[in-house]
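Submitted below is the structure of interest, expressed as structure tokens.
Of the protein chains in this complex, one is absent; all others appear in place.
Labels run A and B following the written order; every chain starts at residue 1.
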Amino acid sequence: MFGQGLLKGLEITWGRMLGKKQTVKYPFEKIEMFPRFHGRFQLDVDKCIACGLCANACPNKVIQMEKQKVDNKQYLTKYVMRIEYCLFCGLCVESCNKDALKFSSVIDMNQYRREWVRLTLVDRPAPESKKTPEEAPAETAKEQAAAGKAAPGKEG
Amino acid sequence: MVENIFVSIAAWLRGLLGGLGVPDLWNDVILMVVKLLAILVFILVNALWLVYMERKVAGYIQSRLGPIHVGPKGLLQTAADIGKLLGKEIILPKNIDLVVFLLMPVLIFVPPLVIFAVIPFGKDMVAVDMNIGVFYLIAVASLSTIIFWAAGWSSNNKYSLVGGMRSVAQMVSYELPLVLALLGVIMITGTLNMNEIVNAQKNVWFIFTQPIAFLVYFIAGVSETNRTPFDLVEGESEIIAGPYTEYAGMGFAMFFLAEYANVMIVSAMCTIMFLGGWLAPFGLDFVPSWLWFFLKMYLMIFIFMWIRWTYPRIRVDQLMAFGWKVLVPLSLANIFVTGAGMYIFRAIGW
Partner (left out) sequence: MKTQTYYLNLGPQHPSTHGVFRIILELDGETVVKATPVPGYLHRGIEKLAEARTYTQVIPYTDRMDYLAAMLMNWGYVKAVEDLMGVEVPERAEYIRVIVGELSRIASHMIATGAYGADIGALTAFTYTFRDREYVLDLLEMVSGSRMTFSYFRVGGVAEDLPEEFYPAVKKFLAELPGMCDEYDGLITGNEIFQARTKHVGIIPPEVGINYSLSGPTLRGSGVNYDLRKVRPYSVYDRFDFDVPLGKNGDCFDRFRIRIEEMRQSGRIIQQALEQMPDGPIQAKVPKVIKPPVGDAYAEIESSKGVYGCYVVSDGSPKPYRVHFRRPSFINLGYLGKLCEGWKIADVVAILGSIDIVLGEVDC
């Protein structure tokens, strides 16, 4: 009969009006991300051997890194991700052999200016050569590494 | 006490002015201005509230929450929106008809305002008790079409033009069944005065004696207010926003609020003609008559909203076909049946 579909539609919307709401009041309540979520990048500087595989894997050349040779070992001095070009495809994370580069579940990376989006994961001077048997320079390097991790670029 | 609160205020004001030695003529004029101002405030406050209500109803139907952040429960959302729109630049496109373009958002509020003057909100609560109230209402209500059309024409935009043309075509074909549907009620009551029509429903509301007229009036009323499924004038998935396409800021907001004023008129009319106006059902007299009027009116408005957020939009040629081939014959048949019924009842002396 004509009109049945019309009434059925009204019935559905009426049921939905009284039913449960789906809204999540975002800034006040947040949904937890799944473990594999592609959020902000994390770099464990202690594990990183500055091999550059991630930079090569990136389709958009997002990762810019600088390294220095200290005592026959590559030392990472700068690791900048131009997040504004990032596709969040995860190829860099997948390419990392040492499990140093990872995704975190941080989602709020938005900034007011395009330049601020850039993510500086490591920015530190290279330690002095360890040819002398003192441990002190290595200690400072570690401290600086921790500082670099704590404050990745402009805080978002 | 509560029942007569507005009437008492008017009487008190009249007495006050009389006591101050104001001549009777001036007394009437002042009182009329106060009444019209009250109606204007009523329309604007209601329109603001209806925008909020629409968004809430839409949100709940779509399993969302609607506005919640501005003010308690989001109540100030519309006020905030209006404030934002007031601060916006009035954009004037090239080659528009400037006078008409700027005049139309102002004029759009005139028909609702003058219509509300004759609507009885409660017992003895009518600004102008006119003998030809229904006739006047129908005549003035169709004026807003000219405003839509002029707005569409002056915008120098093809989308606006199509929307304006649609609004004229829609009005011409839906005003007819609307009037014919009301005719059934008028035949029974034999009067065009709204108060008398309401009083004639003391025993039984006309929705029960004139169900077809009610249905036709309701459908034509949805069409008159340009709401889904008959919102071809705006038709935002086809012609962007119809006549309002080029309007920015407060100009747009005026059209937007006027739409809700029109919804109120159609619902109020529906209440008066078919739902017993301010009469209390089941003898529930302790609730003031004007409150009954609002309850019924808001029930109708809610149904309008419910339908809007459920149905898709009809196409323009189907709209015409539906109006001329279904609604007009239906309302004519209703008149015929009503007339025959009245004759039979009179013949058997009931």
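One rule holds for everything that comes next: a residue touches a chain if its C-beta (ideal position, glycine included) is under 8 Å from a C-beta of that chain, and two chains touch if they have at least 3 such contacts.
Small disclaimer: the values here were computed from a predicted structure and weren't measured.
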| item | value |
| --- | --- |
| Full-complex contact with the absent chain, from A:Phe2, A:Tyr26 or A:Tyr112 | A:Phe2 |
| Residue among B:Val168, B:Ile240 or B:Val337 touching the omitted chain | B:Ile240 |
| Option touching the unshown chain, where B:Gly21, B:Pro72 or B:Pro312 are the choices | B:Pro312 |
| Per the touch definition above, residue among B:Asp231, B:Glu246 or B:Glu259 touching the missing chain | B:Asp231 |
| Subunit A, residues in touch with the chain not shown (by the definition above) | 2-6, 8-9, 11-13, 16, 22, 34-38, 57-59, 87-91, 94, 103 |
| Interface residues of subunit B (partner: the chain not displayed) | 58, 61-64, 158-159, 162, 228-229, 231-232, 235-240, 309-318 |
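We adopt the following convention: only the chains that are shown with their structure count from here on.
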| item | value |
| --- | --- |
| Averaged-CA centre spacing for the pair subunit B and subunit A, given as whole angstrom | 56 |
| Complex contacts: residues of subunit A adjacent to subunit B | 6, 9-10, 12-14, 16-17, 19-23, 25 |
| Contact set on subunit B toward subunit A in their complex | 57, 60-65, 68, 306-307, 309-311 |
